[in-house]
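Just one protein chain is left out here, and the rest sit where they should.
What follows is chain A.
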């Protein structure tokens, strides 16, 4: 039987048993619901799309004139053409009826008073009509004057380079990417550690290793859990990007969401590979679930440090030296570099270089963690000292 088939069988077991576990299904579902609900809430509260003011008009000419005035004042107006009216219109409480007389007078009919946010628009409309009438009477073309007025722009000369503070959208995106990668690597990595200890504590590892090689077992486990984690992260990213789009969170925000999503997935994969191998080797050192924490704590600290620095500094100061330096430390890169990418301060050469460095680190860890795992996984006892494992022949 080929090693590839063995690894595939092991990975398939990891995926099928974990994907069906209630904890996994519920966690994923809850996070997805939270992402959608959060986007909806931000979209709703943020009010990126204010409700248009509803105005009744007598005819299409009035509608056009009103809309032009609304554009000039930056007000969102929606018109509803009623057609010519005979007698007093029947208006409900906050209805506004606007009619343009042939002489250019703007007639506004309301029940009690003109809504305050519509006032400037109506004033501008009246002024435009008056201006138009004046231009016509002077023998000019009101449309040509309008066009000239609209295209007039001040000429601005900048004396100094603007200090580019982080864009709000990029800053939020950087935080979201940082949190997502950290949480994903931490949960999947601990899944690997617990999976290794589960096999060791239930002693099933002995019949497994009487059948397949330690390298095949750990490769299948890391790949299976990794595939599952990748699917989970991809689902979070896709649903997050989709709902951010749907609820208008990206309107007017200058971020490249899809490249951020792609970089998140790449750095998750590299970061997961590095930490999963560390967690696997650490898990092999203990025989009981209660002891897992004692060996995984140092690894969790390694995850926490770059995350804490990155999330608390980078979004407000993307070019911070500490952040930049930490993003070159291979174990920290997968947590910080995607944040810098999302903030738009990572140069392409940095990204490519660190992808290569991290891939090399993964190759090295496959060897080191594979040896530690292979030697420690069959040794029982409270805890196998790492020194003993490394020294063994």
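Note that in this section a residue touches a chain if its C-beta (ideal position, glycine included) is under 8 Å from a C-beta of that chain, and two chains touch if they have at least 3 such contacts; residues count from 1.
Here is the rule we go by: contacts and distances are computed from a predicted model.
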| item | value |
| --- | --- |
| Name per UniProt, for the chain absent here [options: "Cu2+-exporting ATPase", "Sarcosine oxidase subunit delta", "ATP-binding cassette domain-containing protein" or "Aldehyde dehydrogenase"] | "ATP-binding cassette domain-containing protein" |
| Of A:135, A:300 or A:378, the residue in touch with the unshown chain | A:378 |
| Touching the absent chain when the full complex is considered, from A:137, A:202 or A:321 | A:202 |
| Missing-chain contacts mapped onto chain A | 1, 6, 9-10, 13, 17, 198-199, 202-213, 378, 380 |
